[in-house]
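Handing you this structure, nothing more for now.
The other protein chains are all here in position, but one chain of the complex has been omitted.
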Amino acid sequence: MDLTEKLVSGKGNFVDDINMPGMLHLSFVRSPYARAKILRIKGGITWKDVDLKMASVGEGATKGFEYLEHPVLAKDYVGYVGQPVAAVYADSPYEAEDLAETSVEVDYEPLKAIVDPEMSLTAEPMYPGLKSNLLADKYLGADFEIKDAPVIIEDRFVNHRIATDPIEPRGIVAAYDGNRLTVWVSTQSVHSLKEGFCEIMHLEPESVRVIQTDTGGAFGLKGGIYPEYIVAAYLAMREKRPVKWIETRREHLLASRPGRGVVGKMKLYADRTGKILGIKGDVIVDSGAFAGGSGEFSARFIAMQLTGPYEIKNAYIHAMSVLTNKVPQGPYRGAGRPEAAFFIERMVDRLADELEMDPVEIRLKNATTAPYVSPTGLTVEASKPFLESAVKAMGYHDHVRKGNTGFGWFVLVPATMPGETARILVDGGTVKVWLGGNAHGQRHDLFVRSILSDELGIDPSVVEWQKGDTDQLEDGVGAWGSRSAMMGGSALVEAARKLRKEVENKYGKYSPQKLLEGKWDSYEFFHYDKPYNNLGANLITVHQDDLGVIHVRECISYYDLGKVLNMDNVIGQNAGGCAEGIGQTLYEGLMFDENGQMMTSSIADAGVVTADLVPRYKLLLHKSESSLPSRAKGLGEAPTIGTPVALARAIEVATGLRIRETPINPEYLLSAKKFH
Amino acid sequence: MSNLKVSITVNGERKEAEIEPRMLLVHFIREVAGLTGTHVGCDTTNCGACTVLLDGRAVKSCTVLAAQANGKKVTTIEGLSKGENKLHPVQKAFVDKHGLQCGFCTSGMIMTSFWLLNKKRKLSEEEIREAISGNLCRCTGYESIVDSIQEAERRMDESEEYIEEEIPARRGR
Partner (left out) sequence: MMPPAFEYMAPTDVDEAIDLLNRYGDDAKILAGGQSLLPLLKSRITSIPYLISLSEVKDISYITDGKNSLKIGAMTLDADLEYSPTVRKNFPILSDALGQLADPLVRNMGTVGGNLSHGDPSNDLPSVMLALDATFKIRGKSGEREVHSRDFYMDTFVTALEHGEILTEISVPYWPAASGGAYVKFRKGTWNFSVAGVAVQLQLDNEIVKKAGIAITSMGPTALKASEAENYLKGKKLTAENVRHAAELVVAASQPSSDSYGSVEYKKEILRRISVQAIKKAQTRAEVK
């Protein structure tokens, strides 16, 4: 049975499906306050047992904020609701949950929480010794002055925090045989996790093995390491018994790392012909209470992308990551890319309205005509030809005539660096493949088969894509940032070519039979340390009903994907990402009250879309090839970048309202003029 | 608290056990019957990853006590395929039409689809979307799932060779 046949028959192997004799179940006691001193803790596993600090690994990892590091278990202070304070364990998850309720006492002295990131900028520093609540503070580009610019537009935009909400929550099983810690985990990167365990727990690389289980979605959530994993490993080592921890959805909403949570204050200078003369702005990231999330990295990353696919000569952006009493921010599909596109595209639409020009006309006017590096450091190819073909292929003008159409486009900046690894093992007629980044639902099995059948001339059915295992592949990076087909795919192509050479060397000539008869093992680290960006565009049409509700009618993507390694794979990635983009724009948000208590009560309340709320999707391809060995370009995050901007614009057209915030407040939608 | 003796027929096999009264049906299926294809994705009865058939009706097994299922018939994802390698047309259609990516929501989606297609045919796309609105999928955007269900319907119309489940006649008028 292949992977999908297993999954449709209930024979998957997700982390919660693992059962071992003598297994213990962990449950956590968490802070009920957004900010408090801990006066006393009695009972359970506490910091006295595990006095360790988290390290930052995985996507957007940052170092150098030692005193702000997240403690594995809180010591004398808690910084957000849901922060792990103590752990309990039992033979069954029911008992463990009972114990969490009854066996630990914690006395807190609540402090005034800092909830709003903009207010945090001027608030008292959260921790003694800090001068401000800025976790990261950087200027990109160069300051400029444009005297008497004919058009100056200023605005403020917000993308609220959203839960990553894979349908499988986080989870881990840890076991220890006296020498070696083995963990089975739902993850995007076994290698990042291994690095994290070694660094945080001071373990030698030989003594840790990380094995990926079937991973039920991740969307950025499962690239990093979490306090709960460390406690599970600690307990497994202490008790010499396997330990399981499975996150509840409530814990997920409260205490896993959510994405977005960014404010953009923008100022745009233009002339009356629509030429953009410069942009200034503040990017303010709601980083949460500790370093180690992606917050301190993402402000700079967003700022860098603010010039978009445009030739903007002047740009000066202040990138700030701000401490707040919330769980640290993490990457969520797009991770900084959708925010940047939202801010700049909304501004360009404002400019179009100000000058009463067609939004695409304005965009054509400002598109790059040759490869361009913007003042903030964004590399863009000539974007104008792409835009022209997008407009044509999508039938933009016909749609506009019919009304309620929004268009948006963007530069996708895949996380190419530092490349990726791959291993091919041929034995007994089957071909096993490991990639350094671990799929969590992107169906790497599909493109792995396509690549190997192309490169090696073998029947796709003999290829078996393998889940991550640090014992099978010595190093690797991770599956995030739209990088897998580009980097993992290229590593695989190179490994396959190496293999082909080896067969040739041995037999004088390559043949698939010779390959499959033998035993071969090929490893490749495809190093890559340059950006490799590509362009994408989205078009959306909507209808607003009598109650103000927006219904998405058409959702069209036009992407430059280089060579399509597997069409079904690509269609699936686009569809899923469009649904998430629609979700972000219309429904998804984690809401907090002024005390930092989360008001969002369930995955339904958090806004994950249901089947009845989304349309069909259409994907059109811009034909091109990349110069990478896999010939692929980035995809995974594209629809989460393009959908919100196109949808926001379509809603502006349909309602006459200015869209500045996601999720869009339904009450605001009902304030449209046509209703009054 | 005193334990309860229950007997639940899971995929045609009678399972008897002494359980804590609070045990949820999903845990009976996973821990007692050892069938881990039924998943848990939330704690508020929203996601449907735990969907099984209880006496022919698709329900969320995380929100049913095992005790409530005492004496009843439960069908799980593992009960749909005949023998080792014979997938049900619904399962096959999900494979062929890429109705899954990560596969975590899939058991629940398939059980809801199975229930739906045993109950009614000639479904409009709107009816299909409505019927799976209690099952969340974060990966696919639902389009390929809808395609899979439509494909399954075609195949079930054509073939008789699959497991059927008697969907209870509506009681009363």
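Brief remarks on what is shown
Going in written order, the chains are labelled A and B, and every chain counts its residues from 1.
By definition in this document, a residue touches a chain if its C-beta (ideal position, glycine included) is under 8 Å from a C-beta of that chain, and two chains touch if they have at least 3 such contacts.
What you are looking at is a predicted structure, and each value in this text was computed from that prediction instead of being measured.
Note that the absent chain touches A, B when the full complex is taken as a whole. Considering the full assembly, A:Glu101 is the residue among A:Asp2, A:Asp76, A:Glu101 or A:Glu625 that touches the omitted chain. Across B:Ala58, B:Cys102 or B:Ala152, the residue that sits in touch with the chain not pictured is B:Ala58. Residue positions on subunit A in contact with the hidden chain: 93-94, 97-98, 101, 248, 250, 546-547, 583, 586-587, 591, 599, 602, 604-605, 607-610, 613, 663, 666-667, 670, in rising order. If you put the missing chain back, the residues of subunit B touching it would be 1-2, 4, 20-22, 24, 27, 43-45, 48, 51, 54, 57-60, 62-65, 67-68, 70, 112, 130-131, 133-135, 170-173.
The rule is simple: only the chains that are shown with their structure count from here on.
One inter-chain figure worth recording: subunit A and subunit B are separated by 31 Å, centre to centre, where each centre is the mean of the chain's CA atoms. Subunit A makes touch with subunit B in their complex at residues 1, 3-5, 7-12, 14, 16-17, 19, 94, 165-169, 214-217, 219, 246, 248-250, 440-443, 568, 571-572, 574-580, 601-604, 608, 610-612, 614, 616-617. Residues 20, 22-23, 30-31, 35-44, 46-47, 49, 76-78, 80-81, 85, 87, 91-92, 94-95, 98, 100-107, 110, 126, 128-130, 132-146 of subunit B are the ones touching subunit A in the complex.
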